[in-house]
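Before anything else, here's the structure in question.
All protein chains but one are shown in place.
Chain nomenclature is as follows: A, B, C and D, assigned in order of appearance, with residue numbering initiated at 1 for each chain independently.
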């Protein structure tokens, strides 16, 4: 999983039925210290929220079939999902 | 999922049967502000349209098995699909 | 999916049984205009041909489980497959 | 699989149910000689521990559905897992 910050949201009316009712959040990848997009990282991506994350929050994001499978309905058009809101990061 | 712009289409007669009748659109990855190809991103890829997207439109693209599974027939030779047309992007 | 050019082939006698009888083609990623390896792209990869592609042809390549599943036998050791030969590319 | 070093841990209370009781470890990718983040690599990611790895240890990490499937419960929101602690590396 990766660390990201929620920086916005996207509205799409004409979309795959499996995305109906899903919150499409704009995220940007961040380093451990919360600083800007990690080196060599894609700048922004769109993740479906599954835990009630709000804009500005530091979140845990999972990718691929693991992102799809956390939603009960089969065959979701989802390859990126927010699966946790970060409370604390301990770096040793 | 990722943001992309539809910039063309591809014709392939000799292809996997699972691609018959599918619209093969050329897309390029874009940043939130719509500017062209995100840093470090592959320049162009080919995505199967599933929502009636037209050239020039800003779209939502999903990758991997999630792209394959939105089509009813099993075992599609698809790893990238357009799954939404973007109306608005709110950046906070 | 991605655009690639077939630039050679590979012979491997000692290999996974699932690759027996499969044509292992060397491909390099190309831009829309057919020019050299796309920026930041792996230079060459090996894809299993599924449509009779020949050397020098511009092809459509799919990755991951979608590449494996176009072959009827289960559990193929395949993560990259040629799934179409490109006739034309229309860029708008 | 990839080589990584465990450099910390993350706490998330509001998270996918499938992550309950799982240890979320911060890892950074390392070269064979244990030196800093591999060239062109994402700096840090979050992996679920499955072998009792501690901070500072050199570990083996697997990605994607293979990371999800090592846990018995179905549909885990996991795309990265620590699956081994490295004893020795022999380079020839």
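The rule is short, and it goes like this: a contact is a pair of C-beta atoms (placed from the backbone, for glycine too) under 8 Å apart; a residue touches a chain by one contact, two chains touch by 3 or more.
These numbers were taken from a predicted model, which means no experiment stands behind them.
Novice: Touching the hidden chain in the full complex, which residues of chain D are there? Just list them.
Specialist: Touch with the absent chain occurs at residues 1-3, 29, 31-32, 38-41, 50-52, 60, 62-67, 69-70, 81, 83-92.
Novice: I need the residue numbers on chain C that touch the omitted chain, in ascending order.
Specialist: Touching the chain left out of view, chain C contributes residues 7-16, 18-19, 24, 26, 40-48, 55-56, 64-65, 67-68, 74-80.
Criterion: only the chains that are shown with their structure count from here on.
Novice: So, what's the distance in Å between the C-alpha centres of chain B and chain A?
Specialist: Computed value for the inter-centroid distance: 19 Å.
Novice: Cα centroid separation between chain B and chain D, in whole Å?
Specialist: From the centre of chain B to the centre of chain D is 31 Å.
Novice: Find every residue in chain B that makes contact with two or more other chains and list them.
Specialist: 40-41, 64-65, 67
Novice: Chain adjacency by touch: line, ring, star, complete or other shape?
Specialist: Here the contact pattern is a line, an open path with two ends.
Novice: What chain-chain pairs meet the touch criterion?
Specialist: Result for touching pairs of chains: A-B, A-D, B-C.
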